[in-house]
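A single protein chain has been omitted; all remaining protein chains appear in their positions.
Labels A, B and C are assigned to the chains in the order they are written; within every chain, residues are numbered from 1.
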Amino acid sequence: MKTSIIVFPGSNCDRDIKVALTASLGSAPDMVWHGATELPETDLIVIPGGFSYGDYLRAGALAAHSPVMREVVLRADAGVPVLGICNGFQILTEAGLLPGVLMRNAALKFICKDVFLKVQNANTVFTSGYSEGQIIRIPIAHHDGNYETDKETLKKLESNGQIVFQYCDEMGALTKEANYNGSLANIAGITNQNHTVLGMMPHPERQVDLFQGGTDGKALFDGLLNSLKI
Amino acid sequence: MTEITPEVIANHGLSEEEYLKILKIIGREPNITELGIFSVMWSEHCSYKSSKKWLRTLPTKAPWVICGPGENAGIVEIGDNQAIVFKMESHNHPSFIEPYQGAATGVGGIMRDVFTMGARPIANLNSLRFGRPDHPKTKHLISGVVAGIAGYGNCMGVPTVGGECEFHSSYDGNNLVNAMTVGLAPCNNIFYSAAAGIGNSVVYVGSKTGRDGIHGATMASTEFSEDNESKRPTVQVGDPFTEKLLLEACLELMNTDAIIAIQDMGAAGLTSSSFEMASKGGVGIEMNLDAVPQREEGMTAYEMMLSESQERMLMVLKPGSENEAKLIFEKWELDFAIIGILTDTNHMVLRHKGEIVADLPIDPLAEASPEYDRPWVETPQATVASIVNNTSPKEINKAIKTLIGCPDQSSKRWIWEQYDHMVMADTIGRPGGDAAIVRVHGTMKAIAVSTDCNPRYCFADPYEGGKQAVAESWRNITATGAKPLAITDNMNFGNPERPEIMGQFVGCIKGIGDACKALDYPVVSGNVSLYNETNGIGILPTPTIGGVGLIANINNCASIAFEKEGQDIIIIGETEGHMGQSLYLREIEGSEEGTPPPVDLAAERFNGNFVRKMIERGRITTCHDISGGGLIVALAEMAIASGIGCAIEIPKDTPTILGWLFGEDQARYVIASSEVKDIIAEASAQNIKAEKIGQTKGRQLTVGKEITISLDELVQLHQSWLPNFMSQT
Amino acid sequence: MKAKVHVTLKPGVLDPQGKAVQHALDSLGFSGVGEVRQGKYIEIDLSDTDTELARGHVENMCKKLLANTVIENYTIEITE
Partner (left out) sequence: MKAKVHVTLKPGVLDPQGKAVQHALDSLGFSGVGEVRQGKYIEIDLSDTDTELARGHVENMCKKLLANTVIENYTIEITE
């Protein structure tokens, strides 16, 4: 299986995701520089976290206009799975591959901490390593993760199973307190209509070995391998 | 050209004597550019003129030290051709004037110091001191400083894993922001700043030069006054995005063999970087300032030489490699300009617009900078503290709650949750413990890092306080199971021209030096920040110690959290019940009296080595050193960290109950284990005091029969002070 | 020429920053502060010499980059 990680100026989780992918998939991904006008052959595209272009103007906005993103959009349209984590999620919304926007956290502060997520749809290539309703613990680390969209879009997201992860408390309740960044409907991760593009604010790549305090993130990458086995 | 009047000289912070020395060195009157260069090079900040004499007395060597003080950062070896590069630096004055940018550029500056040596930064720490919480400026300063540190470090993708944050009225007008960066480099690919190779190109890379922070270096060396606060110099704005590109570009270039020497432009920017490179290499430099990438129009030579624009580096490249280097910097969208060449003249010659605007001999300026043996007086011996012996269970119960929730002791989670402390995915001991633990990427090794200082101890007795800061650092590192390797020190003091302040400085240095020697814990880098004074009121002496240790195998390390119920709790070390300068005295009795606890360095060493062996052998996984607040606060923190309570008994023969619970005797640890008998036997065989005091159990902290506090309440008290404080208006 | 661009959130779109500023003003004791909305103000130096041409260019910049038209409106002013 071949995977590609897109690296923008200011990406800073590219190495972490590379390590996580390599551990799960057994082979190292291709690192693709933002200026590339062509993508290698690939079964999965990952847009890592970080501060592409310093998050200047709007998080993800400047990266979304990089040359490589045209290619990413083409591949996504052709059905190649695209996973955007944190800044990657922001870039995917700015590039129009996912609906809505990620605004400044409600408390206006950067938040880095472990959070609980409820897996609401385990039926995607990304989430087959989980079971529906499972509660997992992985960290968030962002300044702009406050998901916002219009009512209509929200309805569609809900009815079409596009809301994949929601912030919850330890017991799985979707409380206001557990919704640290103020996201609409506790949204932590959504897919596109075909469930082939996933954007999520939490960082699964930071919970892939026990020394990091847990392995709930590893299940995502293991699941990807299973569902994409080629 | 500006005329050099006595007023101009004074405005540049140069004394009459120093000016005479300039005349002697160059044999004529300097022009304004030259005067500016002298003034920044001879400022306290760059020349260490008040402190040099004393800094030289610090021990700096050990078999594992690759590079001690004098370079951009210190370096220790950790085996497998790997080295740890680290340093701490203050950005006190800038953060008081503009907290966000001041703190942010402090973080940016220290990271450059580390990656300029070829190391990838793997951890940041920050030691913060603010004025009393109810001072009108305090909240504003905290929120700006923390956001600034977060803004810069998070964007760089370097985890901020630890630090300190305490409060005292002496910092009302001078907060402290000490930032530390720890990096990892291959031993065989370390870069230094000595220029070499007559005729080689001098290259400027990074951001363009603007009129930022001109005179920042001299500002950092003068006392504040009401008046000074309004005469704000231009503040530098940090651009962490550009620094991230600079980091990646430098590391990429360092993988080729193009670089002969490299130096970041920190305080006094182009001036100090070029003079340092030339002076260390024993060469001259001829620079063409027209080639310097400029952000603004009409910049003068004076402005370019004194600008403190951030995110810039100076390099000397191997002949013929310029193009390869240029391509790398262009790929990372950074400026790259050849601005000079190395000469054999030992002079710095600056050209601008077809004229020679400065011609100065390098060595006399860089090395023969002033050095003062400032008069100092010994700090008088503190009196012994008096204490009201309030030992009723009710009072003790209340005292424990007060201490665990007081500003200094309360959890700093509100701060570290604004820092990305997990990026790079190697943080295996997160903030909140004694030292943070960061895995050496791709290995089973890890480093433990911590910053420490107790300024009240240092004020009462600079010598013991200096010793204690080092001992506490060593203990915090040890408590994780790491072998302490070396420290960086950040000496924050008041006005050194006052003999009593100089006396504090001298006392602390002597204490630090003795402790470092006794513990094999040398100083490999550091920074001095003097004149932390407002209207004649100086800060408490604050020699912050940043320590680094090595964990050989992460399967064997310890955290402060209890592992499970039913384990025995053991205290290692002698408890005498020293209450002078304790947190208890300050918080409960409102007194900052007495002598600090004396530090028995031999006991520190024995007890620490014993504890570390136990952790290394996998015998214990729970360990916490005892410091501010004494034994009971340490136990409360262990319970809070784990969600597991404990019950302890005060030994019958205890001479002082308060002292036993709250005393701050040094060289002590709390450990928890299921093999209590063996451990105590082993300890006593080595003449180390080890005593069982209780057991982990339940969800309360219980002392004897009458004192019980629920864990929920402790957690609530510990966690709530800072967030509540910050959200109050 | 110079373009002055205002990028503001569309009415009805939640504005966390504006809300926080409003709250902060309130706590600072400023009374009578109603809704606060925070947007961006961007000044761009242009080499264009024709106002209408310049406006067209900046219009494009806004659509492509400066504003996220899902949630933001923009206005453009061209000055000498």
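Operating definition for what follows: a contact is a pair of C-beta atoms (placed from the backbone, for glycine too) under 8 Å apart; a residue touches a chain by one contact, two chains touch by 3 or more.
Computed from a predicted model, the values in this text were never measured in an experiment.
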Of B:89, B:113 or B:212, the residue in touch with the unshown chain: B:212
Residue touching the undisplayed chain, where the options are C:13, C:36 or C:70: C:36
Interface with the unshown chain - residue positions in chain C: 6-8, 18, 21-22, 24-25, 28, 30-48, 57, 60-61, 64-66
Residues of chain A in contact with the chain not shown: 53-54, 56-57, 62, 65
Residue numbers in chain B that touch the chain omitted from display: 97-98, 100-101, 207, 210-212, 232, 234-239, 241-242, 295-296, 309-310, 333
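Definition applied: only the chains that are shown with their structure count from here on.
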Separation of mean Cα positions, chain C and chain B [Å, integer]: 41
Cα-centroid distance, chain A relative to chain C, in whole angstrom: 29
